[in-house]
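Quick one: structure below, then a few questions.
Every protein chain except one is present and positioned as in the full complex.
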Amino acid sequence: MNLTNRISIPAIMEVGFDKLANLGFYINKAGFDKIAIFFGSGIKELFGDTVLSSIKNIGNIEITKLYEFESNDISDIVENGFSIPPKTDLIIGIGGGRVVDVAKYISFLNDKPFFSVPTSTSNDGFSSSGSSLVINGKRTSVHAKMPYGIVVDIGVIKKSPVKFFYSGIGDLISKITALNDWKYEEENNKAIVNDFAAMISKKSIDSVLRLDFQSIYEDYFIKEFVDSLTLSGIAMEIAGSSAPASGSEHLISHALDKILSIPQLHGIQVGIATYLMSRVQEYRKERVEYFLKTTGFFNYVKNIEIKFDDFEKAIDIAPTIKPNRYTYLHNKKYNDMAKTILRSDKILKDILI
Amino acid sequence: MNLTNRISIPAIMEVGFDKLANLGFYINKAGFDKIAIFFGSGIKELFGDTVLSSIKNIGNIEITKLYEFESNDISDIVENGFSIPPKTDLIIGIGGGRVVDVAKYISFLNDKPFFSVPTSTSNDGFSSSGSSLVINGKRTSVHAKMPYGIVVDIGVIKKSPVKFFYSGIGDLISKITALNDWKYEEENNKAIVNDFAAMISKKSIDSVLRLDFQSIYEDYFIKEFVDSLTLSGIAMEIAGSSAPASGSEHLISHALDKILSIPQLHGIQVGIATYLMSRVQEYRKERVEYFLKTTGFFNYVKNIEIKFDDFEKAIDIAPTIKPNRYTYLHNKKYNDMAKTILRSDKILKDILI
Amino acid sequence: MNLTNRISIPAIMEVGFDKLANLGFYINKAGFDKIAIFFGSGIKELFGDTVLSSIKNIGNIEITKLYEFESNDISDIVENGFSIPPKTDLIIGIGGGRVVDVAKYISFLNDKPFFSVPTSTSNDGFSSSGSSLVINGKRTSVHAKMPYGIVVDIGVIKKSPVKFFYSGIGDLISKITALNDWKYEEENNKAIVNDFAAMISKKSIDSVLRLDFQSIYEDYFIKEFVDSLTLSGIAMEIAGSSAPASGSEHLISHALDKILSIPQLHGIQVGIATYLMSRVQEYRKERVEYFLKTTGFFNYVKNIEIKFDDFEKAIDIAPTIKPNRYTYLHNKKYNDMAKTILRSDKILKDILI
Partner (left out) sequence: MNLTNRISIPAIMEVGFDKLANLGFYINKAGFDKIAIFFGSGIKELFGDTVLSSIKNIGNIEITKLYEFESNDISDIVENGFSIPPKTDLIIGIGGGRVVDVAKYISFLNDKPFFSVPTSTSNDGFSSSGSSLVINGKRTSVHAKMPYGIVVDIGVIKKSPVKFFYSGIGDLISKITALNDWKYEEENNKAIVNDFAAMISKKSIDSVLRLDFQSIYEDYFIKEFVDSLTLSGIAMEIAGSSAPASGSEHLISHALDKILSIPQLHGIQVGIATYLMSRVQEYRKERVEYFLKTTGFFNYVKNIEIKFDDFEKAIDIAPTIKPNRYTYLHNKKYNDMAKTILRSDKILKDILI
């Protein structure tokens, strides 16, 4: 009997238009009626009316407590997080990545189901079981609660700042090199690929890559894009690790976080690193380049100032970030190759400074 | 505590080239070493050497029994199925849909893990938990064992008869109308959609639909196509029902099975019905038409003789096949519309007689 | 992710008075409303009215089909077992061990939940996931369905034939030597004990052993006795094997089944073998002897004719019944000791002929 390895798949996954205005319906459908809500900073002004009247309309849902709170410092979380009224049967986080992380963690501490309602999708965190918090002054990834429900309103996402869009795109494309790193790890007997997690991760990115779109603001593109980030979070849950969604390109980004005093958005760094690593891995590099070009990602990140020197340092220390893994960057040959390509690639020359 | 609803996901999912020649490796990787093999009729001649030497090469795998047997009559299965040596820790079925169904059922009766190794992929049965058997003289769908491993050799599939190809294509495209029927059922409060099952089913068909291919015999197409059928079987397991993979178009095919003395291949019937139902549902019909045209499905099925009259009868009795469901065909309005379109549609006029 | 090892625990476990008259209530409580019933031979005459009016009283439960059928030949089962109406959501077996086994197996074939309603409890089969069937003319233990509900009416059990009582007592006491064999197997690195299964098995037998009773027909004794057999079945499900409930004493009984043209009741044989093995193992032998004496088991089995010679042969071939296990009898030293004790023990001299 092995009852200790187990996965949680969200029971509610709604990605589409007017989802915020139907939030009450989904809460009710899932059988909850005593909810605590966390709004991110400024979110109640923007969407409070929509959300609260959708809940009111259902009739029998009680809001046990309403927070406007998004400090992700563990001390604040602990101080406030245990004040959830015991009768609460669902915790909802509405807003950007930060409040989603905070509410997700408080759900974990209280062992209560969680609804993730992101108003921007700069990475796949809204559908994963982890939270990024500040612990003893340092940004730390911690285990939290897999969402029971994920509700994403395309109309809301559409109006979110462009930087979050491109960050999300960078995070999405990273699944290509991440999956290839995982396969490489298995070939080197350092890991076992979970075939199902790999397959849904691959399918979800491919269905976006092969989409015929004119603009990333098209409804159809956004829907597909958010669906795919959602599946990416779930693939990690199924795999029991971040491997299906995070490889060498993520290590470079984590390294940049250490090097830079003010890092760029996670997905921005990851997207650039994905392009580089697809060249190093010689794996679907035309596809990656084409996608980052046609979505406008390359154009957008030109305005972001990242230095060649920092990127090079990041490649150097990337393997030390997760010493137990074995990505292409953990092999000196490819690590060196990454640095060579970094300095010679035409597109990167155009982006980095 | 609810320990009675549970899902099994295959731990091994290998779709690619030279997979038969590596079958021993996958058996060993999964930790089995006492295996019983079922070869379908004629399969041992074709692939026996490849399979057996791949197993021999591993060294420590014992073949406890080797069957060449594919009668899917329950009496034969019961007579032979309990002769599996008790020490056997894995049962493998290699061949067409029939032997895979038989070996899958014998795995179920013996409560032993099962490897599904199809040599043709005319539908998603190779990755599902059901078997189609003959019971008291009638073809009957019964619950069997979800495969623990799925191993598909693209090179082998490539050489399988063209009719199986087109049947598989018909079964794959059916997920579009099936998912829409499921959604319709939920909107009419007759079912609850499992969002995760629906999402992976949708992603898996979309990644094929959006593929840029010249011929269905391209390696890349076959790989994607088989991957997607695989996920379709798993989506049913996750949903705990056939709903994510089988809607009104499947009901028409089941009805044809009852009407016709010699029915066509399942996926052939299903593919034609999917085209019809996509028009009835007004749902992604251009996409469906385009795919069935460019894959050559329409051209192929012209040579298949199915009568308008039989198809019409099938539409009539379709709702009675699964009275508990509520697809578009269960609504008289759409059922009538289906018959009207059947008689007037230009493409169908070209196909049916 | 390991979703392939999983356990099912009965959701309904009712042991007490007037349970048959409340069967409808339990069916309804568990959420079923379309049931197929299997009555054992003669059972409908005895309890049909009670059962059927308890169901009728609930109001909304439909009996989809009613069988009076208990042939445990696999051919009969297959011929009849697939005639369960598809809408059926629960299968119930009411009667002795045989019809419970048959209905349990038909539930397995149809993948439907099963209620086990034994009217006698001669062993722990009513709460286990196995069935004893006749396959190709031979009695064979096969995997079937773990009951979703177990309903035992003490008043009914109280009136069941005395031989079933003593058989049940023999099967219950066997857990002592079985658990010790399992521990021995682990100490010899041939098995890993599932601590939880072992603990509930031990607790359940101990709570009966330590009971202060005057007669085995006391209500309290019967209740405890049936509860403990129930937990024994569940312990096997948790362990994923019969080890917590079946050791060397069961091997002797299985061997006797092979040797004798007409074997005794399973639990009768097992009970005698348990006494012998507790002496061989030097493990709680006073306790075993005291229990079998005070329950009247020894007195009862004096009238059963089992020959020393057959018992000796059974000890000889016991290890070959399950060559993969390693009980005390698999060790030549203890196997020899068993035969010596067999011939010299005073109590056995009194019982065997």
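Per-chain residue numbering starts at 1, and chain names A, B and C are given in the order in which the chains are listed.
Everything that follows uses one rule, which is that a contact is a pair of C-beta atoms (placed from the backbone, for glycine too) under 8 Å apart; a residue touches a chain by one contact, two chains touch by 3 or more.
Values in this document were obtained by computation on a predicted structure and should not be read as measured data.
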Original post:
Touching the left-out chain: which of A:22, A:110, A:132 or A:295?
Top reply: A:110
**OP:** For the chain that's not shown, point to the residue among C:9, C:52, C:66 or C:341 touching it.
**Re:** C:9
Subject >> Residue of C:18, C:45, C:111 or C:195 in touch with the missing chain, whole complex considered >> reply: C:195
**OP:** Please pick, from C:228, C:264 or C:327, the residue that touches the omitted chain in the full complex.
**Re:** C:228
**OP:** Write the list of chain A residues that the hidden chain touches.
**Re:** 1-4, 6-9, 11, 74-75, 78-79, 82, 87, 109-111, 113, 135-136, 140, 142-143, 148, 324
Subject >> Missing-chain contacts mapped onto chain C >> reply: 9-14, 195-196, 199-200, 202-204, 206-207, 210-212, 224, 227-228, 230-231, 234, 238
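The criterion applied here is as follows: only the chains that are shown with their structure count from here on.
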Original post:
For the two copies chain A and chain C, what is the rotation angle that overlays their Cα atoms, in steps of 5 degrees?
Top reply: 180
Original post:
chain A to chain B: how many Å between their CA centres?
Top reply: 34
Original post:
Between chain A and chain C, what is the gap in Å from one C-alpha centre to the other?
Top reply: 52
**OP:** Would you pick out the residues of chain A that each touch at least 2 other chains?
**Re:** 196, 238
